[in-house]
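Only one protein chain is missing; all other protein chains are in place.
Letters A and B mark the chains as written, and numbering starts fresh at 1 in each.
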Amino acid sequence: MSERRLMLLHYVTGIGILITGAVHLWVVFFTVPLDQTIWETTMLFDNHPFAILSVYRNALLASTLWLLLVFTTYHAMNGIRVILMELIPNRSFVSAIKWVLIALGLFLVVYGTRTILIAYNIR
Amino acid sequence: MLFPSRYSLERWSYTLQRITGVVVTLYFVLHVIETGNFVGGPSVWYVPPYDYARAYYEEIREFLHNPVFDVGLVIIGWMVAFHAVNGLRLTLAHFGITLGRPSRVEPEAPPRSFSPFQRAIFWISIALAVFAVVYSLNALMGVLAA
Partner (left out) sequence: MEGKVVFTVFRHDPSAGERPRFVRYEVPYRSGMTVLDGLLYIKERIDHTLAIRYSCRMGICGSCGMKVNGLPRLACFTQVSELGRSIKVEPLPNHPLVRDLVTDFTAFFSKHRAVKPWLIRKDAEEQENPTRQYLQSDQELERYIQFSYCISCGLCYSACPVVTALPEFPGPQALAWLYRFYADSRDQGGRERLRLVDDATGIWRCHFAGSCSQVCPKGVDPALAIQLLRRAVLRG
C-alpha cells in the first residue's frame, strides 16, 4: 500500500476509534452511578445490564467492540511503525519491523475476535 | 530533544502524542490478552460452559481488582483522553481545517497555523484528560463517594 493510503487509514481509524471507543467507555464507565465503582457494577460477570457478559451478548455492542478492536489494532500498529521508521531510518529495519507489526496485529485481531465470539455465545 | 522546553505548545503536543500513543498501545495489547481470559484463557477455542467461564472470570477479577492496577488505569484514562482529542486536532490540521489562511506577513503576529481554534482544542484535550482522571479515580476507587 502507498504511504498515502496507510496514513489516510490512520486518520479514518482514528475517527472510528473516537466513535466506537466512546461507546465502549460509556458502557464500562458512564453507566456506573457516581456513588458506586465499576467493580460493583460493570465489572461483574453477569446479572447487571452492563456486566461483562451482558455487553458481549448484545449483538450491537459486541459488533461495536469488534470494530473498536480492528480500528485500534490498525491505528496502534501503524503508529508504532511511523515512530520506529522515524527513529531508526534504516530501510531493512523498517521492512523487517513491518512484518513483526503485521504479525502482532493479526494476533490481536484473531485473539480479540475469539474473545468476542465466544463470549457472545456463552449462555 | 525529548522535552522541548523552549518550543511552543505544538511541539509539546507532538512529544506527548507519541508518548501517550506508545503507552496506550502497550495497554491495548495487554487489554486484549487479559480480556481473553474472561472466556477461559488462551486454551479455550470453543464455547465453555457458563459456570466454567464465570469461575475463571472471578479469578481474573480478583487479580485485577487492586489499587495498583486502578491507578494504572487512571493514568491510561488520562492518556486516552489526551490522545483522542489532540489526535482529532491534528487530523483537522493535517486536512488544512481550523488553520488560519495564508496572507501577507504581519510582523510580530503569531504564526497562522497556531490558530486560536487549534490552541483551544489542545487545551480542551488537557481539560478532558484531567476530567478523565477525576472521573476514573471515582469510578475505579470510589474517591468521591468516600
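Heads up, the rule we're going with is that contacts are C-beta pairs under 8 Å (C-beta built on N, C-alpha and C of every residue); 3 or more make two chains touch, one makes a residue touch a chain.
Computed from a predicted model, the values in this text were never measured in an experiment.
Note that the absent chain touches A, B when the full complex is taken as a whole. Although one chain is not displayed, chain B still touches it through residues 1, 4-11, 13-15, 17, 90, 93-96, 99-107, 109, 111-114. In the full complex, chain A touches the hidden chain at residues 2-4, 7-8, 82, 85-87, 89, 94.
In this section, only the chains that are shown with their structure count from here on.
Those residues of chain B that touch chain A in the shared complex are 18, 21-22, 24-25, 28-29, 32-33, 35-36, 38-40, 42, 44-48, 50, 53-54, 57-58, 61, 65, 80, 84, 87-88, 91, 94-95, 135-136, 138-142, 144-145. Every residue of chain A that touches chain B in the complex is listed here, in rising order: 11, 14-15, 17-18, 21, 29, 32, 34-39, 43, 45-46, 52-53, 69, 72-73, 76, 79-80, 83, 104, 108, 111-112, 114-115, 118-119, 121-123.
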